[in-house]
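Excluded from the complex is one protein chain; the other protein chains are retained at their positions.
Up next is subunit A:
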Amino acid sequence: MSDGGEAEGTRDKQNGSNLRSGAGDYSRAISRVAMAQICEGVGFEGFNESALDSLVDIAIRYVCELGKTSRFYANSAGRTGCNVFDIVQGLEDLGRPQGFTGASEVHTDCVVSSGAIREIKEYVDMADEVPFAQPVPQFPVIRERRMIPSFLQMGETPAFKHVPQWLPAFPDAHTYVRTPIWNERLSDPRTDKIELARQHRKAERSLLNLQQRLVCNGSSVAATSAEPCNGGNGSEVNNNGSLSLEKPLETEEIGVPGVSIPPKLYSQAQTEKQVSLLETFAPAIEAMKDGLDSGSDGEKTTPEKRDSVFLELKGGKKVFGEPLDLRIRKAVGRTASWFGREGEKDDKKRRVEFILRQSFENQQELPQL
């Protein structure tokens, strides 16, 4: 039952797509309900899908045919609008195969006495009214079209004489006027470069800050002092292995071959061939922290602190002797050494990063050792 209905339904849809479109499905659904209601009124208790579909098809065809015939008669009478007489003619035409009373006297004078009309009259009197189940809105809904306003509506006068006022107005000038395109650079390359450098510096500073913080957090001793970059303290802590960010032994073994000691440093510490990591980047940290102007003040304070550290570490390792030595010497000839060092700052920073990376990698290897 349902199979047949579905199969037929699809076929109808394919046929109907040429004939009807848009509101086709909707009107078809309405007519299905209407047909079912009529069948129910006649006395049917049920229907097959295919049969109902055929009935719907026939009803739709009937209406269309009636409209077409009526239009034909109206057109042949020289009219575009149809009237009752055209419809009656159409009804008679459609009812011709079956025949109707009074068919023999087609040319009847009175339209009302026509057989087709008489039958309809009888039906109206006889049949009981079965209104459609639901209120049907007017369809198809024609959306109000938004027209482009004309020159007249816009209150403009056309730019050219040959353009009449009732034509749609031109779009705004900026939408079609040709403008040359320049390959314009919004930003100055120099400022770009400066900005890039600034950002680079910022990133480095934050990296060094992180480094400092790591060092400070690692040492309980440094918590008391406001100065976070105590090279000696930091390395001592690292020596204990609490943070093990850069272990002097590790840096000696691995970091040092990668680190080329700046010539100045080298000359100052010729005897010391091995330089600890913190020594290498401590000046850079200080430079970043204090800036160039206040750098000398920072230098003043640091050696005092480091003296104690120096004493502490002297017996232990050779490594720490060198940087502290250097500090002291630097404090003596501070300006010269400071400015000399300034040029090497970038290299040192780079090295710091490199060594940091390496030490992090080595950190993982430590337990194995």
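Everything that follows uses one rule, which is that contacts are C-beta pairs under 8 Å (C-beta built on N, C-alpha and C of every residue); 3 or more make two chains touch, one makes a residue touch a chain; residues count from 1.
Please note the rule applied: contacts and distances are computed from a predicted model.
Remark: of the listed names "Transcription initiation factor TFIID subunit 10", "tRNA-splicing endonuclease subunit Sen2", "Ribosomal protein YmL11, mitochondrial" or "Diphthamide biosynthesis protein 3", the one matching the undisplayed chain in UniProt is "Transcription initiation factor TFIID subunit 10".
Remark: the omitted chain is touched by one listed residue; of A:Pro137, A:Gly155, A:Pro171 or A:Pro189 this is A:Pro137. The missing chain, though absent from the display, is touched by one residue of A:Ser76, A:Gln153 or A:Gln199; that residue is A:Ser76. In the full complex, subunit A makes contact with the omitted chain through residues 1, 3-5, 7-8, 20, 23, 27, 30-31, 34-35, 37-39, 41-48, 50-52, 54-55, 58-60, 62-68, 70-71, 73, 76-77, 80-87, 89, 91-92, 94, 97-98, 106-107, 109-112, 116-117, 119-121, 123-124, 127, 129-132, 136-140.
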